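Here the complex is missing a single protein chain, while all its other protein chains stay put.
Labels run A and B following the written order; every chain starts at residue 1.
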Amino acid sequence: MAHPHERRSGGGLDRREFLLRSLGAAVALPSASAILAACAKPGEGGTGSAGAVGTGGVDLGGPYPIPTADSPVTWTIYDDVPPIADGLKVEEGATLQIYNWDQYIWKKQVEKFCEKHGADYKITTFQNMDEALTKIRTGELKFDIFFPTSDTFGKLISSKLLQPLNHSYIPHLEENVWPQLVNPYYDQGSLYSVPYAVYTTGIAYRRNVISDEQIYGMSNPYDILWDPAHKGRSGVYDSYRDTMSMSLLHLGNENVNTDKQEDIDAVEADLLDLIDKVDVRYSINGAYKLLPENQYDVHLSWSGDIAAGWFYVSKDTAYEDLGYWFPEDRRGMIGNDTMAIPTNAEHPVLAHEFLNFMLSFPAAMDNFAWVGYQPPQNEAQPSTLTTTESVWGEPYIWPWMEAAVVRKEDFERGLPQWELTPDVDDMWHDAWQNFRAGAK
Amino acid sequence: MSAPTTTRTPGRAPTRPGTPPERARQSWFRDPWRKPRVLETITWAYLAWSLLPVMLAIFMSFSSGRSNSTFQSPLTLQYWVGTGFEGDDQSLFRDPDLRSAIRQTFTLSFATMALAVPLGVAFAIGLDRWRGRPAKGANFLMLMSFVVPEIILGVTALYVVLYLFKFIPLGTPAQIMALVTFQMSYPVIIVRARLLSIGKEYEEAAMDLGAPPKQSITRVLLPLLMPAILASFAIVFADTIDDFVTVAYLSGAAESQTLSMKIYTQTRGAPTPAVNAAATFMLISTTFVIALGYLAYRRLSRGQSDAGVGGLASQV
Partner (left out) sequence: MRSSDALEPTKSERRRAEREAANETGVWYPKGYWKRFATPGTLWMVLFFVVPFYVIVSVAFGTVDPVFRSPLPVYQPWWWSFDAAAEAVGKIFGPFRQSYIRTFVFVVLASSMCLVLGYAVAYYVSRFGGRRRTLFLVLLISPFWISYLMRMLAWRSLLTNDGYVNDFLSFMHLPAVGWLEGEPVTVVLGLVYGYIPYMILPLYGFLDRIDSALLEAGRDLGASPSQTFWKVTLPLSKPAIAAALVIVSLPMFGDYYTNNMLSNSPRTVMIGNILDDAVNTSGQGPEAAVFTLVLMTMLLIPMLYYLRSTARELARR
């Protein structure tokens, strides 16, 4: 059976193609001549204008336009990366290759899907987006489904690492998903992605140590992470955007996508202060696992993490001990993850079917019950999520952490995190590196 | 220092036969031939500190609860072959991730062993007899690879595979390449030590009897080296099973994750006793291989001066 894209040999071609455009030299040579090639110095030469990658957005002079809530972007569909044709049959005997965060999808759902299509599956995990982008960039690994965050599309599309979706395979997208996420600012028309889960970023806390009244009564609740009373028991995510944005909000700066050096310097100082005051530690599982296990009293948290925390409670923790704070005016960090299909996927038809499956109401809600992250399903009324029983017989979100429920309106008031241009990104990364090294 | 005193100490330790009477009257502390109780206690305490946590970790793999820090009775095999906690199949032999990790661990070990030992043995024989600067250089390189911290090896191998030798894909091929590079030093060291103790007499005898060089090697030298070669196989195999840094840096997709990587990520994430089961399984495999290698070594070096554990230990 002909491959729907009838394409070239695998992976590295994307990067090679990209470099070809920049260098105008035959970099796609065997590596021996790569050493000897005395052509243009690598990295120089134009990369094409930002407009060639997408229309709309904010052009900050970088290689791709920046999608913002006010300036949405419609990404280009390249001629050499077309979507698959309509009406193709699902690949037989395939192994669905999924590249995802750790513990971010319920395997039972994947199994259910695979049974239906006579396929097998394999999930490779990554610890953070940087690592994922690095591995995808090499083009050597052929994943079928990838879960990029919504702020990586500039990089991915400009390097042609994702293929455009053929919506004829994904009817559930328009039927089931919140309208503003069917046509999100970072990917108008959902050309390359479909939404996976929505979440807010707030603070998870142990309600037996910090009462609801205490934290909701504070003038600057982010301060609780800096409170020396919780020395050694306070944590942040090992994720530069989330933690640094939280620090920006802590300092009263709502521009969580700032490109100003002064802002970043203030954040760096603030975070180093965090080390001094509370011996902060960072983790990626602090909110959903370590806090319920009584290793932290307070931790930066995505709403889905703490919602799933009850799986991991230690013997001296009750479900009611887990709490979540988010600004009451809902002006906090909000975001969503997406699902996309890499260009070099070996089973694109199966991948499309998988996306459709995960967007169906039963699959999405069951997955929600296990992962804790809310899917933007129209049928799931947010006000009922604390009372409706999931497949476990418990509410999707516990009533005492109602702040973790995400509503459509939150996207209007909340502060999403946009993509940063490469040099601004460097600025953020440098500050983050200094924090991680405990630098003085 | 003062001469030995002759004070009588009540309840003193009994004298040894043949001990001069004056010594018998000294306190235990002053007796030059006293039993080294302090050192002995330290040694046993060290051994307990060293091994008890591991035994506890092995024990924990049979726990019924989800936590791997507090044991919950009854003893169960649910994390080994069973359905894990609450039936989500998170056991060592059922979880597809862990099974693929087991497969990958052994694939890497066999492949590395198959490549590194022949290369290393040939290298050792060559280095031992080859004189001159290039030989010293090669020897130096090999020893450097042994002594350099593994993170440096991992990072350099990763960069060479990503940016220069792009025909080596990330994952199993790259992992094998990097592993062989530094595992090669084990056979070299072991075989060279053995060559030193063998000396040239046997080959000379064979030559005098008319053997051509090739046969002198295959029929005289190699059989003499067999104990060292087998020991190398065992050591390289066991060391590769346990390797972490190199395989982590050069891993690609899920299939190329080994048990050690799984243990690392899960310990930092949400470990269940299945991780302990995985670690115990690795331990059993390496113990088995080492025991095999040691027995073969013993058998083949019977009657020679450096047979036995002491001999093996003093060569490393």
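Before moving on, here are some points about what is shown:
As a working rule, contacts are C-beta pairs under 8 Å (C-beta built on N, C-alpha and C of every residue); 3 or more make two chains touch, one makes a residue touch a chain.
As the structure is a computational prediction, the values presented were derived from the model and not from experiment.
In the complete complex, the residue from A:Lys142, A:Arg207, A:Arg281 or A:Lys408 that touches the missing chain is A:Arg281. Note that of B:Leu108, B:Met177, B:Ile190 or B:Leu300, the residue touching the chain absent from this view is B:Met177. Chain B meets the missing chain through residues 1, 32, 35-36, 39-40, 42-43, 46-47, 49-51, 53-54, 56-57, 60, 67-70, 119-120, 122-123, 125-130, 134-135, 138, 140-145, 147-152, 155-160, 163-164, 177-178, 180-182, 184, 188, 192-193, 196, 200, 203-204, 207, 210-215, 238, 241-242, 244-245, 249, 260, 263-264, 267-268, 271, 275-276, 279-280, 282-283, 286-287, 290, 308-310, 313-314, 316. Interface residues of chain A facing the missing partner chain: 18, 22, 34-35, 38, 41-43, 47, 63-64, 128, 130-131, 133-134, 137, 155, 158-159, 232-233, 275, 279-283, 293-295, 314-316, 422, 425-426, 429, 433-440.
Definition applied: only the chains that are shown with their structure count from here on.
Separating the centre of chain A from that of chain B, both taken as means of CA atoms, is a distance of 41 Å. Looking at the complex, you find that chain B touches chain A at residues 66-67, 70, 88, 96-97, 100, 162, 164-167, 169-171, 252-255, 257, 265, 268-270.
Partner chain B is touched in their complex by these residues of chain A: 12, 30-31, 34-35, 97, 102-103, 107, 122-125, 127, 135, 138, 140-141, 143, 283-285, 289, 293, 312, 314-315.
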